[in-house]
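The next block holds one structure in the form of structure tokens; read it before the comments.
Note that one protein chain is taken out, while the other chains of the complex remain in position.
We just call them A, B, C and D in the order they show up, numbering each chain from 1.
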Amino acid sequence: MAWYELKSADDTRLDELAERFQLHPLHVQDCRDADARIKIEQGDNYHFIVLRPLQLLEGEEELHQSPLTMFVGKEFFITIGDEQCVAIREALERARRAGSDTLPDRLLYLIFDTVVDSYFKAVDTMDDRIDVVEDNVLDNPSPSTLQHIFDLKRALIDLRRIIVNTRDIGMRLQRDSELIDRELYPFFRDIYDHLLRLADSVETLRDLLNNTLDVYLSSVANRTNQVMKVLTVLSTIALPALVISGIYGMNLKGLPFLDSNYGSAIVGGMMVLSTVLLLILLRALRWL
Amino acid sequence: MAWYELKSADDTRLDELAERFQLHPLHVQDCRDADARIKIEQGDNYHFIVLRPLQLLEGEEELHQSPLTMFVGKEFFITIGDEQCVAIREALERARRAGSDTLPDRLLYLIFDTVVDSYFKAVDTMDDRIDVVEDNVLDNPSPSTLQHIFDLKRALIDLRRIIVNTRDIGMRLQRDSELIDRELYPFFRDIYDHLLRLADSVETLRDLLNNTLDVYLSSVANRTNQVMKVLTVLSTIALPALVISGIYGMNLKGLPFLDSNYGSAIVGGMMVLSTVLLLILLRALRWL
Amino acid sequence: MAWYELKSADDTRLDELAERFQLHPLHVQDCRDADARIKIEQGDNYHFIVLRPLQLLEGEEELHQSPLTMFVGKEFFITIGDEQCVAIREALERARRAGSDTLPDRLLYLIFDTVVDSYFKAVDTMDDRIDVVEDNVLDNPSPSTLQHIFDLKRALIDLRRIIVNTRDIGMRLQRDSELIDRELYPFFRDIYDHLLRLADSVETLRDLLNNTLDVYLSSVANRTNQVMKVLTVLSTIALPALVISGIYGMNLKGLPFLDSNYGSAIVGGMMVLSTVLLLILLRALRWL
Amino acid sequence: MAWYELKSADDTRLDELAERFQLHPLHVQDCRDADARIKIEQGDNYHFIVLRPLQLLEGEEELHQSPLTMFVGKEFFITIGDEQCVAIREALERARRAGSDTLPDRLLYLIFDTVVDSYFKAVDTMDDRIDVVEDNVLDNPSPSTLQHIFDLKRALIDLRRIIVNTRDIGMRLQRDSELIDRELYPFFRDIYDHLLRLADSVETLRDLLNNTLDVYLSSVANRTNQVMKVLTVLSTIALPALVISGIYGMNLKGLPFLDSNYGSAIVGGMMVLSTVLLLILLRALRWL
Partner (left out) sequence: MAWYELKSADDTRLDELAERFQLHPLHVQDCRDADARIKIEQGDNYHFIVLRPLQLLEGEEELHQSPLTMFVGKEFFITIGDEQCVAIREALERARRAGSDTLPDRLLYLIFDTVVDSYFKAVDTMDDRIDVVEDNVLDNPSPSTLQHIFDLKRALIDLRRIIVNTRDIGMRLQRDSELIDRELYPFFRDIYDHLLRLADSVETLRDLLNNTLDVYLSSVANRTNQVMKVLTVLSTIALPALVISGIYGMNLKGLPFLDSNYGSAIVGGMMVLSTVLLLILLRALRWL
């Protein structure tokens, strides 16, 4: 059994292989499309599979995905993927360790399993990030939190699409009698099971992230309410004093206590008293 | 019939049993995975079932779940579960009371039924907690309420996933002629019926919890509106007095009543009058 | 044909009947479960049906439901229901009027039809209540409105579940050749048609009720906006007068018009003028 | 072929026809039910169809619908509908113009097609109204806009239900070999195609209308924000002047410039300067 490993779809060997194994031109074209959709398609004497292993770089919000395309025939196995992507390198290395006489479906299992494992890391990282955002939203909602939510949302949408599309491949492979040996059935069902769990987790994350925006809004509204209360209490404290001092600042005759020696003490007492009464009144009416 | 009870998947007896009954390596591996998904899978001569009984500890928001895995053969029954989890202990004890000659499908029924019963307690506790949050949200919305809603949401998402996945097992078991004796059909249908009711209840709880955030926001907005009104009324009361007293505080000539002995009474009356008129005006225009 | 009417599942006659007609123990147990789910199940020689007729008491938000369980055999008909519930009493009375030689499927039709009719009343009452809440939300949003929306939501979720579950029974019965005589087919299809209409109506109510919370929030936000505007207009009117009168209250030399006899008139004119100009400016800039 | 046109289901001729053509009592009863659901049912030797043509009256929010019931047999055709409804009159007139020897399925086509055309008018009117509401929401959000959104929502829910239910009839009729002649197949498929387009449009309208409430809230929040800014700028302008003039209004000794001839000019300059500095500071800190 021959395994052809290409680093890039621009490798001219791809054209030779295409000719030798009668690969369909559209499949070869898909190999060269950086945005090729995750999928499995049946060719004349082979299966064509596109996966998109994931990498979440430290400190970056965006998901890095890089296509890994495979032609799985009865007697040949072609992989095309850039090993600069850690997830692709790990997958290929694990397959290589299986030895040179491993059959294509077994190699496919090893690679597919490693790729799906890389999704778990991505989901865990997303979970941690959403946790951080949740805490931020409650403790210190700020515009940068909104930007962060937006970025996480985009990343999560991408992650979800990748997992859901890969799950469809998983479902198809677990019962594809033509491609997969019976012996390997439980192994592919196991991968499919992992993909179901991943899809579950992503739905949970989505649900939680959707929540954060509402909580952000509620949190800010609450703070505004508190600030308003402070302002109102301040005004309530100041206004009686201002009104009364204003009145006694008028150049008019006939105000009481104007000539009293205790005038300022009496009027000061009036100020304090009216403020206290006002606060008690507002409290009693449950307006504050 | 032999029932092998293991306390932990690390027990070396598991490997012996795996060899004797030809348990699939992936199933043995699942037993050792603390996060194994709730599922039923058919092995060569047995069914492999993973359940996740639930415990809601007093005063803790999080759900405690602990896996209970089972291999149900025609002639053997293997259970692996940590009895420190109350729900697992109860399930196993009920099965033990059935006597040593009970058949595997009957044991499965007893355990499955007890586990599903433990879900009812969890759903009831969640219901009570959501009730408390609902009341908090209306009476006293605060950031800690938001935190509480968040925690409940996470717990409810977990609970829902557990119940939905268990329901799928329930549906499969009630018509699995290979594993279950005809006699027991109505009993498994009864469990399935309970799981449908649980799924119904969880949907209701979810619907209600989703509501609370909107109500929180509405409730806070309402309070802010009220505080604003208080502030505006205070300003309305104070401003005419401040303006008039300011005017009479100016060191200018020609102001009316400056020399009148009733000046302060007249001006004081003007203050009260303008405030009252302003309040009446705002009221009449329905601005307050 | 024998019709056995039991007022309560605690009646010991139920055990006798269970023995005589070989009723399944789980069905008998369901009869005694106050929370039994709405369902239809096929026993050995009978059908077991649980319905939950509805009563909306005057002035109470909650739905009162009381189980009505039936065993419909070829030659016997057992009903268990508490006639204190008006809807159950009406259903049984209508069935009794049909005469003692009526066949079980005909009796089932009469009872089922009456129960479904009781749902129409419940849906109509809910519709009226949601109408009232909608008006409240627009005219006078208050915390008690929020409480009301919450209660209606809970009631509506219950109502929906009951109708949807009953609809499933309706669908099954309209094509159950074993239980229902061909002649009665159009009648059961008619009930099913009513249940479809009810489910339609409940969806509409749900949609409308979900709206009210958003409208509540919008309505409160609008009122806050209006109160803010009033406050700002008041401040705009007062501030120029306060600033100018403050300036002329200073014990400083060199202010213009200090010694003019028309000083107060001139300065008063400045106050009015600056206020008017400020208001015009804000208006022109569309800031108010 | 005989076509019996009844203006009302209370017409006694209906009973005669029911007897002559063996119409099922439940169908006759449905004719007399003003709320009968849109549906098609097969009788012994006829099809029973209920449609609900629509009328949107000028200046009224509510949809006016009036039932049009039909019995379509091989040799007879009965229509029951109130011609005061324009849509019913148009449908019947178009059918009449087809001549007296037209077969029932052809008559049904003519009527059904006209009724579906009347839906297009309703959808267009709703679209225009939602456009108006969208503009209102952005330009001038007011409580009456909220009321309008509410009314449109109710109307749209009704419209959607009518179109969806009619679409189900359309789907059934396009492949009903018993009722419809093969020749007419493309014509009924054409109607079905129209109904799909209508359902599409209604979904779009629903999506847009659901948006308006959120936009309303955003729009009001934006206006409140703007009003707040105006108030804050006003306060920022006034406060330094008020504080400084207050200080110089105190009856204390030792204030600088008290005796200077340029005192008021200097202090006035301080007021303007501090205000400008404050505004620049707030701007620089991006607080305004």
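The rule we apply is simple: contacts are C-beta pairs under 8 Å (C-beta built on N, C-alpha and C of every residue); 3 or more make two chains touch, one makes a residue touch a chain.
On a predicted model such as this, the values are computed, not experimentally measured, just so you know.
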Shown chains touched by the chain that is not drawn here: A, D
Touching the absent chain when the full complex is considered, from A:202, A:242 or A:282: A:242
Candidate in contact with the missing chain, chosen from D:86, D:138, D:164 or D:270: D:138
Touch criterion as defined above, residue of D:56, D:72, D:242 or D:267 at the omitted chain: D:242
Identified contact with the non-displayed chain, of A:76, A:185 or A:257: A:257
Subunit A, residues in touch with the chain not shown (by the definition above): 24, 26, 35, 37, 39, 41, 141-143, 146-147, 149-150, 153-154, 157-158, 161, 213-214, 216-217, 220-221, 223-224, 226-231, 234-235, 237-238, 241-242, 245-246, 248-251, 255, 257-265, 267-268, 271
Touching residues (missing chain, whole complex) on subunit D: 134, 138, 186-187, 189-190, 193, 196-197, 200, 204, 207-208, 211, 214-215, 217-219, 221-222, 224-225, 228-229, 231-232, 235-236, 239, 242-243, 246-247, 249-255, 282, 287-288
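Criterion: only the chains that are shown with their structure count from here on.
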Identity of the chain that, by mean CA position, is farthest from subunit B: D
Whole-Å gap separating subunit A and subunit D, where each centre is the average of the chain's CA atoms: 36
Multi-chain contact residues (two or more partners), subunit A: 249
Pairwise touch network: line, ring, star, complete, or other: line
Inter-chain touch pairs (all): A-B, B-C, C-D
